[in-house]
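Below is one structure, written out as structure tokens; comments come after it.
Every protein chain of the complex appears in place save one, which is left out.
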Amino acid sequence: MYSEKVMDHFTAPRNVGEIDNADGIGEVGNAKCGDIMKIYLKIEDDVIEDVKFKTFGCGAAIATSSIATEMIKGKTIDEALQLTNKAVVEALDGLPPQKIHCSVLAEEAVKAAIEDYKKKNNK
Amino acid sequence: MYSEKVMDHFTAPRNVGEIDNADGIGEVGNAKCGDIMKIYLKIEDDVIEDVKFKTFGCGAAIATSSIATEMIKGKTIDEALQLTNKAVVEALDGLPPQKIHCSVLAEEAVKAAIEDYKKKNNK
Amino acid sequence: MKMNKRIYLDHSATTGTKQEVLEEMLPVFTTNYGNPSSVHSFGRDAKKLVDQARMRVAKALGALPEEIFFTAGGTEADNWVLKGVAYANKNKGNHIITTAIEHHAVLHTCEQLEKEGYKVTYLPVDSYGMISLEDLKASITDETILISIMYANNEIGTVQPIEEIGKIARERKIYFHTDAVQAVGNVKIDVKAQNIDMLSLSGHKFYGPKGIGALYIRKGTKILNLILGGGQERGRRAGTENVPGIVGLGKAIELATENIDSHNEKLLKMRKKLIDGVMEKIPYTRLNGHPEKRLPNNANFCFQYIEGESLLLNLDMKGIAGSSGSACTSGSLDPSHVLLAIGLSHEIAHGSLRLTLGDDNTEEDIDYVLEVLPEIVQRLRSMSPLYEK
Partner (left out) sequence: MKMNKRIYLDHSATTGTKQEVLEEMLPVFTTNYGNPSSVHSFGRDAKKLVDQARMRVAKALGALPEEIFFTAGGTEADNWVLKGVAYANKNKGNHIITTAIEHHAVLHTCEQLEKEGYKVTYLPVDSYGMISLEDLKASITDETILISIMYANNEIGTVQPIEEIGKIARERKIYFHTDAVQAVGNVKIDVKAQNIDMLSLSGHKFYGPKGIGALYIRKGTKILNLILGGGQERGRRAGTENVPGIVGLGKAIELATENIDSHNEKLLKMRKKLIDGVMEKIPYTRLNGHPEKRLPNNANFCFQYIEGESLLLNLDMKGIAGSSGSACTSGSLDPSHVLLAIGLSHEIAHGSLRLTLGDDNTEEDIDYVLEVLPEIVQRLRSMSPLYEK
């Protein structure tokens, strides 16, 4: 059902956890639908120095969170805002059709965290 | 499907054939329905001295013709008129439900042949 | 007495499962027994097997894998098509065209639909069992939503002009279904080239297992579901998948279609010997069905003055398994609707014998039939009040 890449990120997810005093936090989804993603950013000079996530959700939700955090780490916030769910799906070598919405969630969580950072910093 | 008795009478039917100058001939059924029985009687002093049959029909039709002729051979015509399809079925150790009508045919053929004899002899 | 001889000449009723087919099925019963809907490895393994079988069926028909839906057999597939298309296309019309010689799975479903208010045209056939394309064209109305015409007849073997029918249906934008239960493995099928929108098949007719079949549904076809429940078969046919059956069907259709030519060559040779021999040795005999456009394994005769069941029983006692009419109708009292539709009288129709050849038959089997059959027919005729010699 899932690609090897998905299973790899699901089995050994990167960047799991929280960041104390994060510069930006984004939370999307809700438990009612079975998926919540929460992303924490540490940002310096508009560059994402560190990123962590916590996710409640299916295998695809965990894998997309993991790879999305890898994809934006070290990027500028403008670059990170370019992240699309399509790019996430491709990076995972595909997702089953009914799981595409997990990748949308990952894109939205990243954006929400950056928005939060911008708001806090009046950008 | 058929009892051993039926198969015995079907495989080696008794009294197959015609009787020249028969005293009574009965024919019932029709080819449209898939079954015709024709019974020939040789009668002396109201006793059935000989009986032959010809049948176009299924296995049960052939077996019932055969056993019915056996059952009436040597009987008086009054005795032979008592022959019921039930007795024929019992003598054959039963017939499948959809084949009961073949036994009715046998009863009717015997009766028709005796009727024919009576008519010819004004009885 | 040749008591132990058993010659099976009823391959259109059903076939035995080939050893190679059974071998692929065996581990699915005891090892890869997962439910394809399950997330775990047992389930995923089962799903892979189902997907592989679906690809094999698709390949055999020239279809896409996602156009193949597994059913419990040909009957369910036929029921599904007729009801599913009728109910889904009510708004477009209420008229269905079929033939007088379809299998009862089609005919009885059509009768049910008639009770519900649908109109059904049953196209007549000529003395060979062939429909007329002119009749077909003339029967199409603005209300026609489905043309359902069998590929090949199960009793007399006549093969219809499927490609031409497909063309007519496509031109008029009417769905075309064909019941190919008897055709698969005997004739070459290409649903795209032949413009077939739906096609029914059944595993046990081509050396696969019983209780499994498939319906091909061209992508985009409007059809409702027949069996409701779980989301199996991409939400189109509910019920835990018969995985061993599906695997067997996949293997069987691959075997049946991959060397169809050499297979048919052997059958045609045996059939010619059988038909020529019977016609030569037994007087007052009629060959039913089309002389050329017929299934390569089908021979169907009427022997005047005798009745089919007693003929079958006599053959059976000699170890020969044949049928009279179709397997479903023998045992009933009416002669086959197919034989009546080709214009036979009841009387003649009652004396029919179908012998259908298969991969397990040999030339010697035919020799034996030609030795035994004439005697039996003669004996029954001598008992028949209709036969005046």
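Read from first to last, the chains carry the letters A, B and C; within each, the first residue is number 1.
One rule holds for everything that comes next: a contact is a pair of C-beta atoms (placed from the backbone, for glycine too) under 8 Å apart; a residue touches a chain by one contact, two chains touch by 3 or more.
Computed from a prediction, not measured in an experiment: that's the story for all the values here.
A.B. asks: Among C:G84, C:G185 or C:P209, which one touches the chain that has been omitted from the display?
C.D. replies: The missing chain is touched by C:P209.
A.B. asks: Which listed residue, C:T31, C:S127, C:N259 or C:S345, touches the chain dropped from view?
C.D. replies: Only one of C:T31, C:S127, C:N259 or C:S345 touches the chain omitted from view, namely C:T31.
A.B. asks: Among C:A86, C:A214, C:L315 or C:I366, which one touches the chain that has been omitted from the display?
C.D. replies: Within the whole complex, the residue contacting the unshown chain is C:L315.
A.B. asks: I'm checking contacts with the chain that's been left out. Which of C:T121, C:N242 or C:S336 qualifies?
C.D. replies: C:N242
A.B. asks: For chain A, which residues touch the unseen chain?
C.D. replies: 2, 7, 10-11, 13, 16, 27, 31-38, 54-59, 61-62, 98, 101
A.B. asks: Determine and list the chain C residues touching the chain excluded from the picture.
C.D. replies: Contact residues on chain C toward the absent chain are 6, 8, 10, 13-17, 19, 22, 26, 29-31, 33-35, 37-43, 71-76, 78-79, 103-106, 108-109, 112, 202, 204, 209-212, 227-232, 238-245, 309, 312-313, 315-316, 319-324, 326-332.
By our rule, only the chains that are shown with their structure count from here on.
A.B. asks: Select the chain at the greatest separation from chain B, using centres from the mean of Cα atoms.
C.D. replies: Ranked by distance of C-alpha centres from chain B, the top chain is A.
A.B. asks: When the C-alpha atoms of chain B and chain C are each averaged to a single point, how far apart are the two points in Å?
C.D. replies: 40
A.B. asks: Based only on mean CA positions, could you tell me how far chain A sits from chain C in angstrom?
C.D. replies: The separation of the two C-alpha centroids amounts to 56 Å.
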